[in-house]
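Since the structure comes first, as structure tokens, the remarks are kept for the end.
Every protein chain except one is present and positioned as in the full complex.
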Amino acid sequence: MTELIDRTDAAAETPVLEELSMQQAINRALRVLLAEDPNVLVFGEDVGALGGVFRVTDGLQKEFGDQRVFDTPLAESAIMGMAVGLAMNGWRPVPELQFDGFAYPAIDQIVNQVARMNYRTRGAAPMPITLRLPSFGGIQAPEHHGESLEALFAHTPGLKVAAPSDPADAYGLLLQSVRSDDPVVYMEPKARYWDRRPVRLSEPTDPIGTSRIVRPGRHATLIAWGAMVHRCVQVAELAAEDGVELEVLDLRWLKPIDAAGLAASVARTKRAVVVHEAPLTAGLGAEVATLVTEQCFRDLAAPVQRVTGFDVPYPAGPLEPQYLPTIDRILFAVQRTLEY
Amino acid sequence: MTELIDRTDAAAETPVLEELSMQQAINRALRVLLAEDPNVLVFGEDVGALGGVFRVTDGLQKEFGDQRVFDTPLAESAIMGMAVGLAMNGWRPVPELQFDGFAYPAIDQIVNQVARMNYRTRGAAPMPITLRLPSFGGIQAPEHHGESLEALFAHTPGLKVAAPSDPADAYGLLLQSVRSDDPVVYMEPKARYWDRRPVRLSEPTDPIGTSRIVRPGRHATLIAWGAMVHRCVQVAELAAEDGVELEVLDLRWLKPIDAAGLAASVARTKRAVVVHEAPLTAGLGAEVATLVTEQCFRDLAAPVQRVTGFDVPYPAGPLEPQYLPTIDRILFAVQRTLEY
Amino acid sequence: MSTHEPPGRDSIAVDHLPPDLTRALYTHMRTARDLDTEAVALQRQGVFPAYVSVRGQEAAQVASAAALDPGRDFVFPTYREMASALAYGVEMVGYMATHRALWHGGLYDVMESRFGAINAVVGGPVPHAVGWAVGERMRGGEGVALAYFGDGASSEGDVHEAMNFAGVYGAPVVFFCQNNRWALSVPNERQVAGGSVAARAQGYGMAGVTVDGNDAAAVYDAVTEAAARARRGGGPTLIEALTYRVEPHSTSDDTGRYRDETEADRWRAHRDPVALLRAALIGAGHATDEELDAIDARARQRAEEIRDGVSAAPEPDGSELFTHVFRETTQELTRQRRIWEEEVQP
Partner (left out) sequence: MSTHEPPGRDSIAVDHLPPDLTRALYTHMRTARDLDTEAVALQRQGVFPAYVSVRGQEAAQVASAAALDPGRDFVFPTYREMASALAYGVEMVGYMATHRALWHGGLYDVMESRFGAINAVVGGPVPHAVGWAVGERMRGGEGVALAYFGDGASSEGDVHEAMNFAGVYGAPVVFFCQNNRWALSVPNERQVAGGSVAARAQGYGMAGVTVDGNDAAAVYDAVTEAAARARRGGGPTLIEALTYRVEPHSTSDDTGRYRDETEADRWRAHRDPVALLRAALIGAGHATDEELDAIDARARQRAEEIRDGVSAAPEPDGSELFTHVFRETTQELTRQRRIWEEEVQP
């Protein structure tokens, strides 16, 4: 399938510096994908004329027609089930589920069908499906609009999971995800959709599963993904004022996890804090902490610290900032690890 | 609700030693519960006349009538959704979902409704629901009949999660789960259903969230739940022949996890191996390893070892024994931790 | 074959109903309309982060709720049943608190109100109604459960499973679909295969009824009949109330992207349920213009009181994050609460 695709044009252009939000960068990636591969289909609730509730699919239906970009009825399980059937008929589906919390009705199709079909058919029926899922919290939204499902997806054999933290990465990771012949859950940090910054949109070069050092440092490594990367950078800037140099590692790929990248950083810094929005217990932070500990046991000066959402249902407006990892909580954890 | 219940009879009897399988012990617990509390309802697919595909509900419909014990149509989401409504009308639902892998269609109701309703209503609408879920693998069953969903449930705020490993505990934990006013996912290890042993069925005494040392030892702690407890005991017996004394800790409650119990054991043994059937990445083993490491960092002589299912979909018959943690793999891990 | 041509009738009749009742319906609808207007304003002022309007659906909501008995029935709402809540007697400051994002689900007492928590999962609460109803019959009660849902929700698997359960168990449920023609940006034609939600009823062996959702009397009659049937053991009914979402889906929505407003304008101009009922009351001699003006004034006052109440309501304390997770909390949660106290508490 991929052989037919001509990417020379996109790749040849030297990317220019542009001021773009993540939401625009994702939109641009979708445009590239729809243009380069006639098998790519974008569908979901309200992704057509409306352009999605976050306008991520804005203008795509107009540009590519209502066969390539179309609305579905309001039924998440069927959206993912339809993706399976489309993939079996040679398409490359890029479904959207409108919000993280509404992925739950589709979990059966995702776990029992999408993630397993290649295995079940011993490679006969690959599932080149990318599920776009507006994810995580921080926008004071209604219930079920602020959930973090990465631990569930990462625990599911057969799925890959990406979570970009800035516009340029959002662009590159989406190109990789959709071009991959494996199913990918692509988690978009809603809280960063409107973050505009000067970026060069370019073809991805790092292989799937590579993390990224967003800010180098030597006293401890802060490990995060999605919107928490930005928060960790803020923490690092504050800590730097006190002479503490924190390295910020953006995991980006939550499956496969860049174990080597984690080890390389923490082997240098000897200390690590992992930060995520999801509740603590059985969150992906436990996996990250364990991977770090398994690999850097002798180097570690302190146990990996976890700063996460609390083990409570995602709360409404005024309580949201008290639920999400705050700058203070991350700083306390840094202090604990430094003083251990 | 609980005030009305008379448990003196059950509690007063001195338990006698009987030879019982886990499947019978669970059946007995359900009988006690149905008898002691007129609000307890048992329902699910084929739990009535058939007595469940594992005969766990055998004879209950005959004894308590088809209002208290009843079949449902084949729809997992509605089974859990119905449980919510029944709870709001004062009942104490004990639904069964027929197999672990068929809990996925009900995940939305479990996560977004059952687990949250008490929170959403600020305590007005408690959910004293116990979901009985035949779980885990080891019986060479068809696809979706060997899954381990504990990480997902443990990660869900508002749920408690139990997984007994033998008939006596199965009895006690089920009494506790159903009498609790919080929702509990009670995971029954299918591979141990037919394990008969002499037991005394008695009222539970340890509070919810207490682990249990199944076999004391001093060189390392093996941590497991469900059917893997039995396997760890076998490993400990083998290791003892070589003079290695392994402690086997049955976690039993996968949420809340007995962090203090884990710490107490590993503080003594200095070494830990966690064993589970679920795939490695983001499995509950990561949480257990992290809890141990957080609490015993200075004591630990080696990183906590994980012996788990591989990151692959649960396989069919002949590959199952190669997927599940084998005695050999656990022994290798013990060796690694001893020689670290 | 759309069921949605605006019925065209620009008048309704209430003559067969008691004047007390029709005036009460009018009072609730008028109050809901005013409260809705206040809520939109609060959103513009930044007091509410977002709001979902019920404008144009007041008849469907108020008349359906008023046909129930809040002493023994139980209502399972979605996120758009403000007017139902009002008519059913829910404490409205607590209800509106959800729109100020003070607490998902609202701050009213769900069990005392017999009006379930506000539920944002489309289709999700429908099986709850069936469970409640099955449980009600088992205990020999005479209550009826009413489940609200939208035309979009009718596509969800949960709604089908719930209807099938209700049919199999003969449960006393009223499935009340407000077909406001839109599910966010998607119209009925691309949402409801076959074009009629009510037509699905037959496939479950239950009564299916299509009713003009902007005709308060017609809605009241349909729900009264369905509830009576359920109460006497006749099983579930599916009612589809045809109405129109004249406002955007929520204050975050932009209808300009996906629909022409002429249809909405027609509904506003000719099918406004409050105006229709007002005219019918006068026509039937149930009230004079002056009496209705007095009702309007009281409605406005009540709406303003609720508005002021919700604006002034205290924010929940952060400790409430931890209070309601379990009935019996855990050591781990207590530990986390301590972290919150030490590291977060404002």
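Things worth noting here:
Here the chain labels run A, B and C in written order, and each chain numbers its own residues starting at 1.
Going forward, contacts are C-beta pairs under 8 Å (C-beta built on N, C-alpha and C of every residue); 3 or more make two chains touch, one makes a residue touch a chain.
Not measured: the values here are computed from a predicted model.
Touch, as defined at the top, links the missing chain to these shown chains in the whole complex: A, B, C.
Within the complete assembly, C:M206 is the residue of C:V14, C:M206 or C:L276 that touches the hidden chain.
Within the set A:N118, A:Q322 or A:T337, the residue that contacts the chain not displayed is A:N118. Of the listed residues B:E18, B:D71 or B:E245, the one in contact with the hidden chain in the full complex is B:D71.
As for the chain not pictured, it touches chain A at residues 41, 67, 72-73, 75, 77-78, 80-91, 93, 108-109, 112-113, 117-126, 157-158, 160, 180-182, 208-209, 255-257, 259-260.
Touching the omitted chain from chain B are residues 45-46, 48-51, 53, 71, 73-75, 77-78, 101-102, 105, 140-145, 280-281, 310-313, 315-319, 322-323, 326, 328-329, 332. Remark: the residues of chain C touching the chain excluded from display are 1, 154-161, 163-168, 190-196, 199-206.
To be clear about the criterion, only the chains that are shown with their structure count from here on.
Using the mean of the Cα atoms as each chain's centre, the chain most removed from chain A is C. One finds 40 Å separating the Cα centroids of chain B and chain C.
Here the CA centre of chain A is 32 Å from the CA centre of chain B. One finds 36 Å separating the Cα centroids of chain A and chain C.
Looking at chain A, one finds that residues 77, 101, 105, 143-144, 281, 310-313 touch two or more other chains.
In chain C, the residues that touch at least two other chains are 103-105, 121, 157-158, 320, 325, 332-333.
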